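With one protein chain withheld, the remaining protein chains of the complex are depicted in position.
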Amino acid sequence: MSKQKNPRPREPRQAAYGSVITLVCATLVAVILIAVNSASPAASLKAFFAGPWSSPWFSGNTLDSIALLLTASLGIALAFRGGTFNLGGEGQIYIGGLAASALLLSGETFPGWTMLIFAAIAAMAVGGAMGAVSGLLKRRFGANELITTFLLSSALTPAADYLITGPLRDPSGNLLATPRFAADRILPHILPPSSLSVSCIIAAVLVIGGHIFIAGTGPGYRFRIAGAAPEFARYGGIAAERYWTPALFFSGLFHGLAGFFAVAGTYGMGHLGFPGGLGWNAIAVALIARNHPLALFPAALIYGWLKAGSDAALLATGLGFEAASFIQAAVLILATVRFAGFPRLRLRRVRP
Amino acid sequence: GGGGDTGGKSSKEISIAVFVPGVMSGSPIYEMLAEGVRKAGSEEPGAAVTVIEGGFNQAEWEPKLTALAATGSYDLIVSSNPSLPALASSVSVKFPKQKFLLLDGEISGNPMIYTMRYNQREQAYVAGYLAAMVAQEGKTGVGKTSRIGLLAGQEYPAMNTIMLPAYLEAAKAIDPAFEVDFRVVGNWYDAGKGAELASDMIRNKSAVILCVAGGANEGAVQAAAETGAKVIWYDTNGYAVRPGTVVGSAILRQDKAAYEQTRRFLDGTLPFGTAEIVGMKEGYVDFVEDDPNYIAAVSPGIREKQAALLSRLRSGELDLGE
Amino acid sequence: MVELRGIQKYFPANGVHALENADFTLLPGEIHALVGENGAGKSTLMHIMAGFIRPSAGSIYTDGTLVNFPGPAAALACGIGMVRQHPRLVPGFQVWEACILGSAGGAAGIIRKKKMRKMVQEVSDQWGFDLPADQGTDTLTVSQRQKCAILSLLLRNAEYLIFDEPTAVLTPLETERLFDLMGRLRSQGKGIVLISHKLEETLALADRVTVLRKGEVTATLRADTVSSEEISTLMFGTDRETRSDSTADFPAFLPEQPAMVHGENDGEHEQAPLLRVTGLTVEISKRPFIRSIDFEVPRGKIIGIAGVRDSGLETLELALTGFLNPSGGTVEVNGTRTDNKGPRTFRKAGAAYLSADRTGTALAMQLPLWDSLIVHAHRRAEMGLPGHFGIMKRSYLEAWVQHIMNRAQVSRSPRNPAESFSGGMLQRLVLAREFAEPVQLMVLAEPSWGLDTAGRELLITRIKKYAAGGKSVLAFSTDVEELIAMADEILVLRNGEIAARFLLGKQELRGPETDGASSGQGIRELIGQTMVGMGESSSAPEDQNRE
Partner (left out) sequence: MIAGLLTVAAPLILASLGGLLTELSGTLGVFIEGFMVLGSFFAWIIAGWTGSVFAGCCITAVCAGFVGWLLARFVHKTGANPFIAGLALNLTAGGLTDSLSIAWFGTKGVLRNPDLKIPEPVHIPLIEDIPFIGRLFSGQLPFAYIALAFTLAAALVIGKTRLGLRLKAAGLSPEAAIDQGIYPARYREGAWAAAAFLAALAGAALTFRVGAYAPGGVAGRGWIALAAVYLGFRNAWGCAAASLVFALAERIGFIAQGLHTIPATVLLGLPSALALVLFSVSQGFSARRGGGKKPPRE
């Protein structure tokens, strides 16, 4: 009996087939939509698929956006595995990034790298605190975190808008943004002049760490059991409700970190509304990856590629925003379709 | 500044990109921009115009602009926003061969960038002048007040440092007792909020509201129409939006500017490296006073005084500064 | 008449052929027993008949016409309804709502609350169910849940009713009542399927019996012509040695088990009881559920606690094991106070516990079985040291799970979700999991729930062996026979108090009511009577009606 060679779970393999089919379908849909919408389909298609990787500069930018997606979606996936849902990611990224910006702009005379570390900690603390508040509200009052994370974000976002357009704004420029950070207070870049910075390495390490935590550690086991089967967890001496706040805290923490990466790595300053939907896209990525940390890599890669691709097509051939949103919608919805479920439908046709 | 170097190009293929920092929907300013450039392009055989939207996220503008320059396929990038010159000059460092034509902003000395800035002080001033007169006259649904409103989509530098002060200054020129109720929608599209905010301003006795809130203006007009208050349109001619309620239109001739400057580029006469500032005197900022709706809605006394102001500005007799 | 012909069922997810060419016929006005060992496919066959799942091949006929059940609604429309082993009721609903939920009639029909409630209550009373129509489904006991499910079928006039192991957790009296109900339904011309592992009583009731073995029907017989031995042979075949107790003990690679030696080498603790309960009282919303209970579980003994519905059995179980904070009294495990400290402390003090709620609590049904099996062991697999960040030792867990699977004699990949295992397999697995824990005190609720006769015998020998090794077992059960078969002492719980103690050591009985010894059968009756309060002359059973 023990000769059985470490039987692998079936589900992931089916999910993998499903993902491949999904990818093919999504690509097809994207091709069709571009062909229909573009004046010069060939050029658009080329821009769409190859654009994101057409030069070191483009590749760097694409990879950088993928790193941001990875970091934030790790936050979403963790929240989910711990039995909670974080809808406030957008605001956590924003406010975390803002906190980092404030530190990076401060007149302190510490060396640049210390300031970067402080800023990262500040961003994570602020984001984490926002998540933890929702966690505590859930635990203390039973307030649904779906709503509190969202409301907390939307309550604080205008204040952040105010800070960026007011006190923190660069008065010498016309942009609604903070001044550019000093050169030694920007994350080291990997592929200059693109925006790719060391954040991509950190993000990858964190995601792998997240996987090891979930799949290989005791606390991780308790964390995911508390999220997936709270009654059973309690039976096993794991108090499920104790994991809500940490789950949301870490979720907020990773969003804050994504905000830090964005300001200190990607942009070098804090713009008004810089997350620009990153939080929402991270939810999509996490759901595509079915909240499995390692699956975040392909999911973020595909998602980031498609997004960069539609931007590239937009720039190269003036493919409208509308078309881009169609493509994204199509990819999004297809990405979660469970093609692995189709055999079930086929079985039904068996003669009774 | 030079400019003769594009002269020989007119027979070859020329492609122009219009970079819209934002989205086209609900933004007449950008529609006019695209329209002006397209018109110029259509007159030129072999010229192609592509319009590209940059979206609302300002953080993405620079990368997108850079990407646009990086394609190397556009002879000229046209755009319009006060923040663009700074972005363009940083792109210019990486892609020194890219030419820019930027409206509504200012930078000089970069041989690849031509800018043309509008005198928004004048634009806001003529609006405030009329608003104060209409409010003072008291024929609105609000009655006689010394309060006028300004509804903005967002707070931004030009709004806080140029338009709002000029608007107030003009009102105070009518009567020093005037004050301005300044409100912010928070975005450029929430018409429902626009209506609510305008209602509240009207309840607070603002008789006339200057609307600079994009699509959210629609709500403000509706709220004003319901209560008999008045609004002043900004950037485009808005009398037809709601005849009788819209009592003034302080406009920008962005289409004209875009057309003319693109034309100059195509003719090879655009003076890159220079920055022009244009206002009523040059005819790029204006107030529409020949519209029948204006004549019907505003009493002759006020129109006369407004016309006097306008003619002093147009002739350059009155200089408000920038 | 419902006919299943040539039914096959293949589960592609785990590659199991649960049914191969099974035929089954249910006539109106008969009680048809369906028996077979654990995992034989009984539940699967009946799920197909009730439309819960679709067969891979085969056909279903009702009254001679071919039908196709895409879902339970279609089966219900043909008058076929099933009471699951663990009836699933809508949480947060009241009984009457849960009962009329699926009843025929327009979906848009207006519901008049009072009228409906009264109607449900009337039907419930008419069948002798003790089921308040306005009670919340969350607070129902297991037998009440079952009744609720039956009631909803009766309300929609189901002609064919399927019962999946309904008697597994019923007290003798409740079983009697249920059988009586089935008899009445039969006399109304309804067809009934009864799945059960209790062969004797089933044969006594049923008209016909069908035996399933490894997915195939081995025989369909008239119930009065066969004995339970013959049926047993048909069920298990003759190769019964495969089910003998595996003597494999903890593999050598398991670490020394310090957790299990709580006080073992400690001379002074040697004689102290493993569990001591003093003055335990539980009140919920000011209502007493447990009233000042005292008892002890000495080393090497098996103590059974029996009780009927509302006796507080479940409450006591929860309060003992730390899932419920008692309002008074103490619980000591191995000399450590564990009350008010949660389930973890209870376990840490050296006790294991198997809850009665298999599907909801003791297992994570949706997750791979693996996750359920390592719920206790994973803490030992953690390398614990700060430097290791709590990383678990994989090889230890693999071996541990394999060990549990071997002990439970389930040979299927533990990566499959728990819900794809049959009821009896799951029971064996959770039992094996708890028995593998290095502890001295085992608290079991309904230990033989869902086990077939062979499994039951095996369990009893195992428990006895376990106690013989100096460890103790505390078993909660509504099944008196099971307790009599294994326990040294039985406590009978009634109205939240211990109404009687029976010492069974040497087939002799000493209780407060009777001092004389009596025969085995006598004990059973006596305990049964004590449970419902008939043997007692003085205090009449308190009114248990919930307000």
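Read from first to last, the chains carry the letters A, B and C; within each, the first residue is number 1.
Simple rule for what comes next: contacts are C-beta pairs under 8 Å (C-beta built on N, C-alpha and C of every residue); 3 or more make two chains touch, one makes a residue touch a chain.
Treat the numbers as computed from the prediction; the structure is a model and nothing was measured.
Note that the undisplayed chain, when the full complex is considered, contacts A, B, C.
Across the entire complex, the residue among A:Ser44, A:Thr62, A:Gln92 or A:Thr148 in touch with the chain not shown is A:Thr148. Screening C:Tyr10, C:Tyr61 or C:Phe93 for touch with the missing chain picks out C:Phe93. Among A:Leu68, A:Leu168, A:Met269 or A:Ile283, the one in contact with the hidden chain is A:Ile283. Remark: the omitted chain is touched by one listed residue; of B:Glu106, B:Asp200, B:Asp267 or B:Glu289 this is B:Asp200.
Listed residues C:Gly102, C:Pro288 or C:Gly342: the one in touch with the omitted chain is C:Gly102. Although one chain is hidden here, its contacts on subunit C can still be listed: residues 52, 71-73, 75-77, 82, 84, 87-93, 97-98, 100-102, 105-111, 136, 138-139, 149, 152, 284-285, 314-315, 318, 323-324, 357, 360-361. In the full complex, subunit A contacts the hidden chain through residues 137, 140-144, 146-148, 150-152, 154-159, 161-162, 165-166, 231, 280, 283-284, 287-288, 320-326, 328-330, 332-339, 341, 345. Residues touching the missing chain, restricted to subunit B, are 23-28, 31, 154-155, 181-184, 186-197, 199-201, 204, 215-219, 221-222, 225, 240-241 (touch as defined at the top).
Simple rule for what comes next: only the chains that are shown with their structure count from here on.
In terms of inter-chain touching, the protein chains here are arranged end to end in an open line. Chain centres here are Cα means. That of subunit A falls 37 Å from that of subunit B. A separation of 77 Å divides the Cα centre of subunit B from that of subunit C.
Annotation for subunit B: no residues touch two or more other chains.
Contacts with at least two other chains are made by no residue of subunit A.
Only residues 55, 57-58, 61, 158, 161, 165-166, 169, 171, 173-177, 193, 195, 262, 266-267, 271-274, 276-277, 311-312, 314-318, 320-321 of subunit A touch subunit B when the two sit together in their complex.
Of all the residues in subunit C, the ones that touch subunit A in their complex are 12-14, 54-60, 66-68, 70, 323, 342-344, 347, 355, 360-368, 371-372, 374-376, 378-379, 381-382, 389-392, 394, 398, 402, 405-406, 411, 413-416. Per the touch definition, subunit A reaches subunit C in the complex via residues 1-2, 4, 6-10, 212-213, 216-222, 225, 228-229, 231-232, 234-237, 239, 343, 347-348, 350-352.
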